[in-house]
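Structure first, commentary second.
The complex is shown incomplete by one protein chain, all other protein chains being positioned as in the whole.
This part shows chain A:
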Amino acid sequence: MPLASLRVPELSLILLVGTTGSGKSTFARRLFKPTEIVSSDHCRALVADDENDQSATPDAFELLHYLVGKRLKRGLLTVVDATNVQPEARKSLAELARQYHCLPVAVVLDVPEAVAAERNRQRPDRQQMGAHVLPMQRQQLRKGLKRLREEGFRQIYHLNGVEEIDAVENIRRDPLYSNRRDDRGPFDIIGDVHGCYLELVELLAELGYAVEEEPRLDERDLGVRVTPPAGRRALFLGDLVDRGTASPQVLRLVMSMVQSGAALCVPGNHDIKLLRYLGGKNVSAKHGFAETLEQLAAESDTFKNQVRQFIDGLVSHYVLDDGRLVVAHAGMREEMQGRGSGAVRAFALFGETTGEIDEFGLPVRYNWAAEYRGRAMVVYGHTPVPQPEWLNGTIDIDTGCVFGGRLTALRYPERELVSVAAHQVYSEPVRPLHHAQIAAETQLTAQQRHDEVLDIRDVTGKQQISTRLAHSVTIREENAIAALEVMSRFALSPKWLLYLPPTMSPSETSALPGLLEHPAEAFEYYKRQGVERVVCEEKHMGSRAVVVLARDEEAVRRHFGIVGEGFGKCYTRTGRNFFTDANLEQAFLARLRGAFTAAGFWEQFGTEWVCLDAELLPWSAKAQELIKNQYAAVAAAANGALPQVQHVLEQATTRGLDGSEALLSHYTARRTAAEQYTEAYRRYSWPVHSIDDLRLAPFHLLATAGRTYFDKDHQWHMETLRTICAADPSLLLATNYRVVSLQDPAAVESAIAWWNNLTEQGGEGMVVKPFDYIARTRRGVVQPALKCRGREYLRIIYGPDYLLPHNLERLRERGIKSKRSLALREFALGVEGLERFVAGAPLREVHQCVFGVLALESEAVDPRL
């Protein structure tokens, strides 16, 4: 009976097996997408311009393997259109399938030699083919047919004759059993039970499950019924049996729950061992199996049969909730998730070992979780640990109940741990349960210990960083190169670097006489974006500083995993420590902490740490070398040379030289400009001898334990920080600001007057921000801030002569588009990094964002903007 439909696993490598002229290409084209077919003829053509050039065969097959490998790696079904009649050819492809944990399928197209020969005769390109080729291939094919199964092909379709081949109408792609992406939970994931029935029932009660005994009307009745809390289900991580005192009861309970849909279950290595025993295999009674054997002796054959069927039906692992959750007894590497192969099953049951044996005679487990980079949370058990600890989004929740530890459940998606203590030590572990704690001398969490060293592959090369504000931000390789050097040579430990501030764009260029920037353009921008209210904040012309501050060193250890580096840091926009003088740093941080404590901040916000965005004054505190080498030097040169120029020009005018008057007035103007420039830079520079010369003006309260404050408006930030500033007004500077409704012309006018007043006195200017921290329009996020800098201040930026008419005219041609795009990308990365940090993400995920901001800062954008 010819098959109309061939069933294959959705992720499989399908080998078409057939002689030349058997119709493989036609078959493939008829039933698969063109991109799913990798053909040896096509590969030959690609490397030799001739699909019949047999000398190109080795290169063509190398290419074919490469293409197949890439597709399988990416999880795509692939069809190999080649004769595949030789066992070597099939073997290497089957190996490739195994390497990527896909199932190999063989579809044999078996047509009579006469048919194949006739087809070849009709193809002009096959006239050169030797007469011996087809009979030889026929012979190889027939020989190979019997060996396919032992070569590892899980499914084999032998289509005998043209009729059977033509009868196939479609290919049915079966989802893998492990694929439960549509199942979104919520779940209560329960670790290794090992026959601890009492504790299991207590844990279920704790989780809100009602467990009731049921009368057993039939031999097949399990005698227990569990009702889960509304909408929830349990998810057992396997190793239900062995070592404990009540393995059959545990099985009965779990089987009943799985049967009624109240639970899912994946198998553990102990369960599989039991299955082997029940299937009649010889199994050793070690590792707690003797107890199970004894307990099972009293059970009926019907029950044992039920157990056998139950375990046999378990799927090695599950991919759940749209790929966000993976459960398996011993964990699952990213590249194996949702795939099917012997190796995947073995990994799910046993995990990975290094091949070494430890001092207790047990195999040393390879810590695959340390390398885990996957998007999915992986919850697993198998290895008893004293405390479940998150590592790279994975967690082992086997807390060794049977060894006298606890039975633990993880509530998903809440990420809450619930556990009950063991009633007794049912079994003595070979390796002491608290062995792992010896390594934890430093008292850091597993994640913190792991994060001591980050991997270079996470930051170098071209990077794409997904952010919640801007989809994906691309970091170009050349920018990563610059950032790697700066990060390595100058930055603080990445553990301190939660955040680097984004760059800020100026307002559009003003057309008003004698001005390059004016608030009108900033207001206009936000109005155009549909923003109704803005906040104007005075700019202090300090240096941008990020402060990470904790109550004490203990809190730094707990939250940042840093030991022996103090209770806080203040760093620059490139992640460099603000202070080179340790005493000054200490004095500064102590004063700052004092202010937060005095303001009752820690209690009010329920936190032990805080991250602030601020300006540190004076500018010269950090930039003294820059000021000396550049700003003061320019002033010294100008003020030295220009009076002499003026003098000789005055002499020339005395001589009445034609044109000397104009030149004299030009240079006199430049002399005045140089003097004004000197005044401008001086205003922001004063020597720092002690803490008394420093001021900190915080303007964003970025984050505290477990949360960020991007959901709060800028008025909230300003007011919250004002109360803290009040606690130490000689160090902390509360920033003046005003809220402006853009629909109210009077308010806008008055804000402009305020700016005029600030800048006429030489002030740097102000920053205009949308009232909300994150303001969106239909087109996306709007600029988080625009700066409007004063006329005097800009002398420092654009040079002494920038206001001379001919110069200003040309400077107005500046373009701000790339600066704005950069500001938005950096803003998105900054928010993302902090959100990741407060959500407890591994450091590399936070560091990627921080590194990204630094890399973007090396992009070629006019630094005067």
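Note that a residue touches a chain if its C-beta (ideal position, glycine included) is under 8 Å from a C-beta of that chain, and two chains touch if they have at least 3 such contacts; residues count from 1.
Just so it is clear, contacts and distances are computed from a predicted model.
Q: Just by its UniProt name, which of "ATP synthase subunit c", "Response regulator transcription factor", "Small RNA 2'-O-methyltransferase" or "Branched-chain amino acid ABC transporter permease" is the chain not shown in this complex?
A: "Small RNA 2'-O-methyltransferase"
Q: Which is it among A:123, A:415 or A:810 that touches the chain not included here?
A: Counting the whole complex, the residue in contact with the absent chain is A:810.
Q: Which one, A:295, A:341 or A:858, makes contact with the chain that was left out?
A: The single option touching the absent chain is A:858.
Q: For the chain left out of this view, which of A:31, A:590 or A:632 touches it?
A: Only one listed residue reaches the unshown chain, and that is A:632.
Q: May I ask you to list the residues on chain A that touch the chain which is not drawn?
A: Contacting residues on chain A, toward the hidden partner: 452-457, 459-460, 478-479, 481-489, 492-493, 565, 572, 574, 623, 625-626, 628-642, 644-645, 648-649, 651-652, 655, 657-660, 663, 666, 674, 682, 687, 796-801, 807, 810-811, 854, 857-858, 860-864.
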